[in-house]
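Shown here: the complex without one of its protein chains, the others still in place.
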Amino acid sequence: MKTMEAAMAKTPQAYFQEVARYKTEPLWMRLAEVLTNEPPVRALPCLWRYADIRPLLLRAGELLTAAEAERRVLMLMNPGLEGEVAATQTLYAGLQLILPSEIAPTHRHSPAAFRFIVEGEGAYTSVNGERLIMHPGDLILTPAWAWHDHGNETDAPTVWLDGLDVPLVKGLGAVFAQPYAAGTHPVARPDNASLGLYGAGGMLPLGAAHDGPHSPLPIYPWKQARTALEQAGAPTTPHDGVIFEYVNPLTGGPIFPTMSAYVQMLRPGEQTRRHRHMSSHVMHVVSGSGVSIIGDARLEWRAKDTFAQPGWMWHEHRNLSASELAFLFSFSDRPVLERCGLYREEDRGPQG
Amino acid sequence: MKTMEAAMAKTPQAYFQEVARYKTEPLWMRLAEVLTNEPPVRALPCLWRYADIRPLLLRAGELLTAAEAERRVLMLMNPGLEGEVAATQTLYAGLQLILPSEIAPTHRHSPAAFRFIVEGEGAYTSVNGERLIMHPGDLILTPAWAWHDHGNETDAPTVWLDGLDVPLVKGLGAVFAQPYAAGTHPVARPDNASLGLYGAGGMLPLGAAHDGPHSPLPIYPWKQARTALEQAGAPTTPHDGVIFEYVNPLTGGPIFPTMSAYVQMLRPGEQTRRHRHMSSHVMHVVSGSGVSIIGDARLEWRAKDTFAQPGWMWHEHRNLSASELAFLFSFSDRPVLERCGLYREEDRGPQG
Amino acid sequence: MKTMEAAMAKTPQAYFQEVARYKTEPLWMRLAEVLTNEPPVRALPCLWRYADIRPLLLRAGELLTAAEAERRVLMLMNPGLEGEVAATQTLYAGLQLILPSEIAPTHRHSPAAFRFIVEGEGAYTSVNGERLIMHPGDLILTPAWAWHDHGNETDAPTVWLDGLDVPLVKGLGAVFAQPYAAGTHPVARPDNASLGLYGAGGMLPLGAAHDGPHSPLPIYPWKQARTALEQAGAPTTPHDGVIFEYVNPLTGGPIFPTMSAYVQMLRPGEQTRRHRHMSSHVMHVVSGSGVSIIGDARLEWRAKDTFAQPGWMWHEHRNLSASELAFLFSFSDRPVLERCGLYREEDRGPQG
Partner (left out) sequence: MKTMEAAMAKTPQAYFQEVARYKTEPLWMRLAEVLTNEPPVRALPCLWRYADIRPLLLRAGELLTAAEAERRVLMLMNPGLEGEVAATQTLYAGLQLILPSEIAPTHRHSPAAFRFIVEGEGAYTSVNGERLIMHPGDLILTPAWAWHDHGNETDAPTVWLDGLDVPLVKGLGAVFAQPYAAGTHPVARPDNASLGLYGAGGMLPLGAAHDGPHSPLPIYPWKQARTALEQAGAPTTPHDGVIFEYVNPLTGGPIFPTMSAYVQMLRPGEQTRRHRHMSSHVMHVVSGSGVSIIGDARLEWRAKDTFAQPGWMWHEHRNLSASELAFLFSFSDRPVLERCGLYREEDRGPQG
């Protein structure tokens, strides 16, 4: 570093101006910025309380129709990433509201999306003409470039957490979007039809066509997720308690090539072992309450809260209840980091 | 062929004797045998009626203890493959009986095996120390080189269909077997523990180690299979009705590298479209009754019957009942044919 | 869009301030920015002439020692990406000079790098202690996290084009770098040893260990590349002339998980068919001269020039010589776009 400062000092101002004329710049003037010893911290640990945001969402419901809003969403904005629409460096999260009798118009886009249902029973997302019926805790996928819309034919508001890979896809210069010309995509199959075909454990239909790198299973019911967590018995990793990855049943790999989703259970009083990894995560509390130490931040969370866990930050989670299980849903950019050969993980050992 | 006969005629007897001295033989004398236009028919379509075999199995139960028999099995022998222990050219099938209070000794072998439960409720197969509890219609895997034994602590006889790749593995010169030194492998995990970890649709445990190319899921419950078939709605292929493949949830591929297993449903009166393929199948009737035309044979089957469908034979299946569903379990050598680039399929079209 | 403007108009200012307090923002205010119909154009087509830059590089050689500079590089800066160190949205390119008797210190970093030799014969890059001897047109890899340094024991300056995935890796928050503690990594194997093991077409050494997702072949000699191009005979694609991808011989896939490199040949007068694709490319002229139409720009290039071809821009190339072959080296981010399921391609047909 000393030599570099010397190098910078020895470079006359006129030289910069001249090289700039030819659209070049000396690496030695910016080497410390180009090749950092560790990735600079930008995204911050951050908690979004449902108790704060729900009233604001309902206010938005008074201000605007679903059609007016196209999507009535409050985006969760990481304070460390000012100017960017991002919950972590690569992930987008938002809370979306759909009121009784509303339909959000059909569109599609190259970013992959899913929704995790926070409240409301019986509304639907329609994907390529198949309605997927919502229950709290269900995970519903709207893969890249799939036509989708949402509707609420119940008499109660429905709220879900949206997760998308928008910051990543934007960084790759690959965001495309398209409205459906004819308003709403017609219903093309029975409700939840794909769940019948792809949702059974260890069984796949012969001859059922599926294209593309995303999961053919568009809905992962909470009921089944919770049963799996409770039956697993022991923690599957020391860092996460009992944790399952939602997978593409055709491959055993992540639901999307860019993002993966998880659900985990912390037993009463359970404290996970500290570690860190390249991937960033958006965590959402399905039920229970606890605390997460992420870097220097201490985030106390309750049911329906959401928080950001940036990449490469030491972190640990604790269920603060002595009697109640805590369930956390989360999603991350781990697949893209692994596919790029950039995933790393570190464990300080049991003492943390 | 004419030229070949001429070539054979022109080759003097002395020449044969001389080349044989050096352990060689003229190809032109055997070309028609080495490179056949089509594979010669050897295995035959063949039906084994449970009504015939069950009494013989029970007689075996009187003759021998399970320990004496090591495995008390009547092997299903294809009459076209005399001298070979085989139900089709590559597949072994047998019906095995275990009586109340019996335990079959622990062993392991390089051929992969599974059992499909025909009658009896509550007996178990133990795989590497995990007991898998049997119900009629369950599929239980004992992968290659996994320690396994069977026990019956109920008060009724239990019968299952064994499926193995013995003829294939023998042909490759790769059969190894080993008894467990200490009699019976100790119980190492809770009953059906792996079902909790790997049995949920679209979910996999993070951090749960699994080695080898076989499925980590050792039991595929009938209840779940039947539900999947009934929910699928429409036939998934014209040749099979509604059909699911049992898969390795880590890969979406077959349960074993050498064999795959399937379960299918024919609706009342349903008739499948005629086709043929390289893979041979052993078919087993879970419930219902019908008829299969395989090559020139017409096999009428009822619940618990088993039949052989040799490779490359035209075949079609019909549910003969006007009101009852028919359920068929089957297994085949398709994975090894596909991995060798040798799989073919032909369809004569809807008219057959 | 109209409805969206209406929605924006209906949202009172106070509402923004309130939602901002809780680190949220209304999606409907920024939807057009979050989900663009097409990716916005940022990077621009841009040509860097070697005739302009070479004298500036040599000036830098007078200003600074290699040790002072750590790496004596003029970075090629895309004028559309101001503030970013980038030749295209995801790719970094620079021209590096090493003078006789210089050694650049050993370091390693998580971004993957390669160098393509522009002038000079006999200098070396050392990767994990194996020296790779440079000749013009050679491609030399320094994969992610591999120790590497460069040295010039000849009596002439050596210049190469550096290619890295820095903008991509930075966007993923995954840049790590480390200097080698002991100055220069010791020589560990004979020069070009890996070329002997992995460089033969259609042959791989049994038992030679290799880890990681990058190619085990660290040098791709120009001599061999040129021979392949000349022997291929006919164009391999209508859009590129005769084009080869440099591949990982263990997989047939790209040299790095994030970047791929190519070499192509345009025959005298050859004009490629117009098309566009998501991937961006940095193109470098090995020899010959021609013109590329990229978007609205017309770039006339000569030997040793470099130019940027941003993603999703229509483009075509023409060899302007009536007698001379043109050879172009290039590299792109196509692997990461494909792995993320985001790659697209469009062809306006022969008329363009």
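Should a chain be cited, it is by its letter among A, B and C, assigned in written order, with residues numbered from 1 in that chain.
By our rule, a residue touches a chain if its C-beta (ideal position, glycine included) is under 8 Å from a C-beta of that chain, and two chains touch if they have at least 3 such contacts.
It should be emphasised that the depicted structure is a prediction, and the values quoted were computed from it without experimental measurement.
Trainee: So which of the visible chains would the left-out chain be touching?
Mentor: So, spelled out: the chain left out of view touches B, C.
Trainee: Which one, B:Leu31, B:Ala303 or B:Leu320, makes contact with the chain that was left out?
Mentor: B:Leu31
Trainee: Check each of B:Leu172, B:Ala188 or B:Ala234 against the chain that is not shown and name the one that touches it.
Mentor: Once the missing chain is taken into account, the touching residue is B:Leu172.
Trainee: Looking beyond the chains shown, say which of B:Glu18, B:Asp191, B:Glu230 or B:Glu345 touches the absent one.
Mentor: Of the listed residues, the one touching the omitted chain is B:Glu18.
Trainee: Spell out the interface residues on chain C facing the chain that's missing from view.
Mentor: The list for chain C reads 190, 193, 195-208, 215, 217, 220, 224-225, 227-228, 231-233, 236-237, 240, 242-252, 262-263.
Trainee: Contacts of chain B with the missing chain: which residues?
Mentor: 3-4, 6-7, 10-12, 15, 18-19, 22-28, 30-31, 33-39, 42-43, 46, 48-49, 52-53, 56, 59-60, 63-64, 67-79, 85, 89-90, 92, 94-95, 107, 109-112, 144, 166, 168-169, 171-178, 212-214, 256-258, 278, 280, 310-312, 333, 336-337, 339-342, 344
The rule we apply is simple: only the chains that are shown with their structure count from here on.
Trainee: Taking each chain's centre as the mean of its CA atoms, which one is farthest from the centre of chain A?
Mentor: Chain centre farthest from chain A's centre: B.
Trainee: In whole angstrom, what separates the CA-based centres of chain A and chain C?
Mentor: Here chain A and chain C have centroids separated by 30 Å.
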